[in-house]
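Quick notes on the structure that follows.
Yeah, one chain of the complex is gone here, protein chain that is, but the others are all in their spots.
Chain naming follows the written order as A, B and C, and within any one chain the residues start at number 1.
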Amino acid sequence: MSQDTTIRRDDAGPASSPPSGRSGPGALLAGVWRASGNSTGVLAGLILLVIFLSISQPIFLTWGNITNIVASNSVVLVLAVGATFVIIAGGLDLSTASAAAVTGMTYGLLLQHGQGALVAVGGALLVGLLLGVINGVLISYVKISFLVVTLGTLSVFESAALVMSQGKTINVFAIENFKPIYNITNGEVAGIPYVLIFDIVLVVVAALVLRYTTFGRGVYALGSNREAARLNGINVDRTTLSVFVIAGLAAAVASLIQVGRLTGASPGIDSTLLLTVVAAVLIGGTAYTGGAGGVGGTVLGVLFLGVIQNGLTLSSVSSFWRGTVNGVVLIVAVALGVARDRGWLRLNRGKKA
Amino acid sequence: MSQDTTIRRDDAGPASSPPSGRSGPGALLAGVWRASGNSTGVLAGLILLVIFLSISQPIFLTWGNITNIVASNSVVLVLAVGATFVIIAGGLDLSTASAAAVTGMTYGLLLQHGQGALVAVGGALLVGLLLGVINGVLISYVKISFLVVTLGTLSVFESAALVMSQGKTINVFAIENFKPIYNITNGEVAGIPYVLIFDIVLVVVAALVLRYTTFGRGVYALGSNREAARLNGINVDRTTLSVFVIAGLAAAVASLIQVGRLTGASPGIDSTLLLTVVAAVLIGGTAYTGGAGGVGGTVLGVLFLGVIQNGLTLSSVSSFWRGTVNGVVLIVAVALGVARDRGWLRLNRGKKA
Amino acid sequence: MNANTAPLVEVRGVSKRYPGVLALDDASLSVRPGEVVALTGENGSGKSTLSKIIGGAEQPDGGVVLVDGAETVIANPATALKLGIVMISQELTLAPELTVAENVFLGRLPRRGRFIDWATMRTRAREELAALDVHVDVDAKVADLSVELQQEVEIARAVSSQARLLILDEATSSLSEHATERLLELVREQARRGVAVLMISHRMPELYSTAGSAVVLRDGRLVGTVPLPATPESQLVRMMVGRELNDYYGSRDCTPGEVVLQVRDLASADGALAPTSFEVRSGEIVGIAGLVGSGKAQLGMALGGAVAASGEVRVNGTPVALGDPRRALSAGIGLVPDDRKRAALLPTRSVAHNMTLTWLPKISRFGVVSRSENRRVREAIAEYGVKTSSPAKLITQLSGGNQQKAILGRIFALGCPVYVLSEPTRGVDVGSKSQIYALLQRLTENGAAVVIISSELPELIGLADRVLVCFQGAVHGECSGEQLTEVHLNAIAVSGRTHTEDFGEPS
Partner (left out) sequence: GGGDDASAAGGTSGLKVAYSSPVASQPGQQIVTNGLNAGAKELGWEVNVIDANLSPDQQVSNVQTMIQQQAAAIGLWALDSGAMEGTYAQAKSANIPVIGVNSEGANVSSTVWWGVNRCDDDQSPYRQAAKQIAETRPGGKVIVLGGPPVPSIQANVKCFSDAAKAAGLTILAQIDNTKDTSANAASLTADTFTKYPDVDAVWSYNDSSAIGASTSATQAGRKISDGTGEGIIIQGSNGDPDAIEAVKQGRLSGTWDPDSYATGMAVIKAMDDAKKGVTGKNYVVTAKYWSQANIAEYKDTATLGYTLATIPVTER
């Protein structure tokens, strides 16, 4: 099993390698299919799901419903983008949902204490950065395993969020300085929610950083072979620290969106959030042992999970059966990718000898 | 980070390798210390914790409290022993807590429908085996990544447990055929709880299987290098299937203990159970990438987490602060192991070079 | 010699396609009991693919495999093992977390009753290793051993498994001369006992001393089968690379210049390398020889900053901070480590990204990788002869020798003043070796100082101006000019000093 780390086997494919130059008109779909690399199954599953839902639920393809999907999955998306960096680097940040609770509480408390909008946002980001630094330093300089560190900080951050307000939710709705964030998270321009624009910018920037910067290359190298990365001049400790800082900042940003949406900062943590975030990254084709994958796949993963949820709600599936549908759809979608690899679903792949 | 997979670095030590024959009088403590391999830090942490609690909480070292610790951690222990096999083989079974809910419901329903004690127990074990087979077949024969499969079945099993009784807890306390299991899980002989005896037998058997059977060594080989195992004629698919079946059976046994203790079968799943089980295995020194570790370390891990919980309850630490204590103690304990490795805590280790 | 016995294994018209390459195209071969067949060809010609098909690790797309004259589907390695086909593959197939003893008996652990008999396993593992003249703690974890010792463990496993057909895919490539000799003797002995052997190697002397015939592949196609040692080497090489190889080691037209690399009392923190001092001038190639465990690899690692070390290293007079590969690189020391898999390859990345890893600081501005990346990669692939269907191909899908060329290319392209190359031509075919030697000569002509650490003495003698010999963790002697012979080098490597009287020459 140790090699069986990517979602599909064998062909780690060009998902994250530079486009290999072949082009030509037509066959666009086949191109996407081929290029989807490790996330083919999820892409195929997503397409089938969208087709099925558009037919069975007329409301599904309305703009209102689409913006709902975007709004309800932005928190997961932002956390998942942060987690993608950590997982590509060969780590895992179990503390991410707890860190978001702390940064959200920080933002809420600062607002409650009469701080300005910028100070509150800045404070939350700073605390997110700090939490990332704590994880990163313990891992890269004290040399404790990332699993132990983030398991420990998961618990510590959760506790810290509770201590901050004695377990109470901080209601920020009536606070004047909350308005800017409220307007941004809930507003739209020309019918397009600001959050959607933000998500797109975030994903594009993250993808560019991973692909076209020395830092991004270092992250892949670190996850692929730590020793080789070290010997080839990558600052392994600093890169490790950086990915955890990115995860901490992602937690802060996610918590701002969350508080903006819910108009209150709660110390409670959704116990399924961590698993959802990690699941999104992994089914998006990022290998859990690191070194392969990318944010493109993560977006697919988040969308896939989000569309299933939305579909389940729209189709009023009984809450007892939701889990079954959810799990089966996930397994089947990924099995599609496996099938593709084994040539069961040949699509314009060129003949074998 | 990809190499930084064991809890401590470098010296993965003899934790999983057979006793290497050297012996001699004296220096017993030093021997245990040396032999503790990957779980040194946790062992040291556990010893310090026990000393601290014995002094600060007079009730801590009473037999009643000790049996309480045993009783409340047996479910985690049994699941963790199953998880140890899977993790050594290089996998991870995220569905284990959900599987336990299904087997517990099976047992409860069979009792409720008037089946005999043996039929009910047998039925639960059979269902556990079946759930393990489902995971195992999807992973080893359909070739879907273990993370996706068990993430999917986590959700499906959870849902199945809810559907089985429409979300209701099945109270079995008054059912005559429940008595045997009740007496076993809560009874004792000569002051020693049956559960403790069962735990010891289970751990010893599991340790012997891992050390002294070809199956056990195949599990290590698989986790250490899947391709090497395959090329050397180890039946990789069957071994993979087997470890998931063991995890399924462990879930069934754990659920029997759970129902015996709670006198009711509940479809609800403790959301922290999965993380606790995995944490116990990992802090016990089993590498999450597989190939190294063992049940001895897992026992230490379970005890460590169990003693922290017990200590927190006895010392009436505010529930807000529990997480902080928990997390800090965990990180510090493992840091002790790291310190040992780097020679900061040299203890009769023999000189290098 | 056993031409009339029926073939044990015969391969007829086998082909195998990987995405983008036809690795095998209608290839055929047969091996008889007691016969040693050499399988040769350039890097990427399909040798490993063919041996994997016989070993059950891969399935052919076309063609048939006959075992004992009957058409057989070797569905998996377990089937192959049952048929008595044992393979040592090019990539080590050890379980690194397990002990040496277990790895020797992986898949067939000795049992007493239902349980594994650890005592017997240890004793027998010790015996099997002793037969190869290897003395290593059988309870040691394989991950803690050097590549050479790991290779020995793998060989011990194969040799002890009573094979009918033994496949050695570059089994000697990471062995020292002494260990190689020992293995080849063992192979000849097995053949005398009726075992069929298929050996793959890029070292001509080995083939000539051991094999009875050679099968040559080029681009996946069979070029021909010739008897050995009757066929002259030049003809065999021509069959392999399609041209004559003149001036194998090449030559350089320059005299050593200024001292570029100054090493004073360099010692590794773990004690594997005792304080060592030497200098290398620009335009000079200095070789480092030594037996297994002599510390020669450790010397390279210490120079490249890969391990903690003490002492002083200067490049062009500027001191280099030790124990930090980044500092070493930016000071101009380019290191190629000997353990490709552990310390050089990024297995989940493309050929392109593997190559540019080291170039990143040079080809990026403000942390952003320049657009010229793709062009540079394509140029380097052409220049260093890396055979790949696309730069975007995963590096692990390249043949072993081509992986090595990609790694060399990424360091050579840096234009460093100092190169430290540990086993640079491991697994590289004769034609490409010659190209690499020519490249090295060019690098030195351009003023670089080169340190080559190698266990192939002919290579050192052919290339180096002088050779330092390591013995028990320290440099114990230097040979140059007249004295640069295998006999001299071996003498120092084995005992730590020259026995001048034995040769009757003044030193």
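Heads up, the rule we're going with is that a residue touches a chain if its C-beta (ideal position, glycine included) is under 8 Å from a C-beta of that chain, and two chains touch if they have at least 3 such contacts.
Keep in mind that what you see is a predicted model, and the values were worked out from it rather than measured.
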Going by the stated contact criterion, tell me the shown chains that border the hidden chain.
A, B
Pick from A:Ser140, A:Thr153, A:Asn177 or A:Ser266: which residue touches the chain that isn't shown?
A:Ser266
Just to verify: which one of B:Ile59, B:Ile192 or B:Leu208 makes contact with the chain not shown?
B:Ile59
For chain B, residues touching the missing partner are 59, 62, 64-65, 68, 71-72, 75, 162, 167-171, 173-174, 182, 186, 258, 261-268, 270-273, 309-310, 313-314, 316, 319-320, 322
Please identify, in ascending order, the residues of chain A that touch the omitted chain?
57, 59, 62, 64-65, 68, 71-73, 75, 162, 166-169, 171, 173-174, 186, 258, 261-264, 266-268, 270-272, 309-310, 313-314, 316, 319-320, 322
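The rule is short, and it goes like this: only the chains that are shown with their structure count from here on.
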What chain is the most remote from chain A, judged by the mean position of CA atoms in each chain?
C
How far is the middle of chain A from the middle of chain B, if each middle is the mean of its Cα atoms, in Å?
30
In chain B, residues with contacts to at least two other chains
223-225, 227, 290-291
Which residue numbers or ranges of chain C touch two or more of the other chains?
none
Where on chain C is chain A touching in the complex?
15-17, 19, 22, 25, 61-62, 304, 306, 325-326, 329-330, 335, 337, 342-350, 352-353, 356-358, 360-361, 364, 367-369, 373-374, 390-392, 394, 410
Chain B-facing residues of chain C, complex
55, 57, 76-78, 81-82, 87, 89, 92-99, 102, 106-109, 111, 114-116, 118, 139, 141, 143, 157, 270-272
Within the complex, which stretch of chain A touches chain B?
1-9, 89-91, 94, 138-139, 142-149, 151-156, 158-160, 162-163, 166-167, 222-227, 240, 271-272, 275, 279, 282-283, 288-291, 319-324, 326-328, 330-331, 334-335, 338, 342
